[in-house]
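Just below is one structure, and these are the notes that go with it.
The complex appears here without one of its protein chains, the remainder shown in place.
== chain A ==
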Amino acid sequence: MLELRLVQGSLLKKVLEAIRELVTDANFDCSGTGFSLQAMDSSHVALVALLLRSEGFEHYRCDRNLSMGMNLNNVSKMLRCAGNDDIVTIKADDGSDTVTFMFESPSQWNLSHSVFFFLCLFVEWLSFLRKGQDKIADFEMKLMDIDSEHLGIPEAEYHAIVRMPSSEFARICKDLSSIGDTVVISVTKEGVKFSTKGDIGTANIVCRQNTTVDKPEEATIIEMKEPVTLTFALRYMNSFTKATPLSSTVSLSLSSELPIVVEYKIAEMGYIRFYLAPKIEDEEEDVKPQV
């Protein structure tokens, strides 16, 4: 038995929009600690890891560890039927091959209380009427069997971690991809440099550490142990930035010879992390295939 009630239903919509470009089918795993997902893109270059901790849900019930295989486009279709203010409940029974999404529209008239105080009684009566009309929608979706390969991601110490406004990062990726296909990210004492090269020319964008800002989310903070330079495919970076609406800041963790981690924190709930394998300079250094 599984029942998860999330007051901020729109959050799920945003999560789906953030990952469905990268992954088509994935297993959602539920355990006592939370609702999570790990999936790779079809070419096994990028990985997305999502965690929504149980504390973030208004009601969280998961009797045993379960995984539910879903087609993300279909989930997205279902969630599009929910209003932005709706409360979303995810339900599934043991052994069932479907999952149910329940959308509850909150009473729209509650706001009026404070504004039209003198009409209090009248409004009370109205909202009483409305409450009877509150909408509850149930959408049931078929689950699927997905043989997904789970990767173990070790906790690593990164050479450099850059925190910056997520919109800024999205803008940089978008701008660079109009010039080239790959981005070289290098972190030095001076700051973080994003550069690319294409047929029409080159581009370099440098962001310096900047902590003297009005709002903390506008800061750019660079924690560096060692300078690093890595090359990545911009196509993937751009699809990661689809998660921008989830968080006002993004953090990039880099280490030479490790995939980059692009993390968007989800307030009070968890995170969505994207891992991207770097481009390898010398292809003969290719790691031997694993049997």
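Methods note: a contact is a pair of C-beta atoms (placed from the backbone, for glycine too) under 8 Å apart; a residue touches a chain by one contact, two chains touch by 3 or more; residues count from 1.
Here is the rule we use: contacts and distances are computed from a predicted model.
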Which one, "Proteasome subunit alpha type", "Amino-acid N-acetyltransferas-like protein subunit Mak10", "Flap endonuclease 1" or "Large ribosomal subunit protein mL49", is the UniProt name for the chain you do not see? "Flap endonuclease 1"
With respect to the chain omitted from the figure, which of A:Ser42, A:Asn73 or A:Ser178 is a touching residue? A:Ser42
Give the residue, chosen from A:Val7, A:Leu66, A:Ile205 or A:Ala219, that touches the chain omitted from the document. A:Leu66
Candidates A:Cys30, A:Ala82 or A:Ile272 - the one touching the absent chain: A:Cys30
Contacting the left-out chain: of A:Ser10, A:Ser96 or A:Thr188, that is A:Ser96
Touching the unshown chain, chain A contributes residues 2, 25, 27, 29-31, 40, 42-47, 64-69, 92, 94-97, 99, 143-154, 233, 257-259, 275, 277-281, 283-284, 286-291
